[in-house]
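In this view, the complex is presented without one of its protein chains, the others remaining in place.
For subunit A:
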Amino acid sequence: MHELSIAAAVVESAEGVAREHGSDAVAGVTLRIGELAGVVPDALRFSFSLVAEGTALHSAELVIEEVPARARCGGCDARFAVGSPPALWCPHCDTAAAELLSGRELELAEVRMAGSP
């Protein structure tokens, strides 16, 4: 259940952004979480609600964008969905992927601050 540590990192980071922008309340944050990030969105939502309590994020909305895992074939250069359970082999020519294009994201994408009108 490392989602608790991750939620704490999100809150810390978002509070920092809010401070930098002279705000003491965060209205919402958007996270991008890759299919292969090893993080369970539901567990993260639950953890976030606990960790945000008593911080600038106490009433913040958490938006999670899930990012599908995609890879590039090392043989025919095709781009393909890695799928679940993941297969890092090209479905077209059965060659190992040369590169994972997406799916490992664990990113704070956006912080929305509650500002005065």
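One rule holds for everything that comes next: a contact is a pair of C-beta atoms (placed from the backbone, for glycine too) under 8 Å apart; a residue touches a chain by one contact, two chains touch by 3 or more; residues count from 1.
Just so it is clear, contacts and distances are computed from a predicted model.
> If you look up the hidden chain in UniProt, what protein name do you find among "ABC superfamily ATP binding cassette transporter, binding protein", "Hydrogenase nickel incorporation protein HypB", "Helix-turn-helix domain-containing protein" or "Threonine dehydrogenase"?
The correct option from "ABC superfamily ATP binding cassette transporter, binding protein", "Hydrogenase nickel incorporation protein HypB", "Helix-turn-helix domain-containing protein" or "Threonine dehydrogenase" is "Hydrogenase nickel incorporation protein HypB", the UniProt name of the unshown chain.
> In the whole complex, what residues of subunit A lie against the chain that is missing from view?
With respect to the unshown chain, the touching residues of subunit A are 1-2, 5-6, 9-10, 12-13, 17, 21, 23, 27-28, 31, 36-39, 71, 74, 85-89, 94-102, 104, 106-117.
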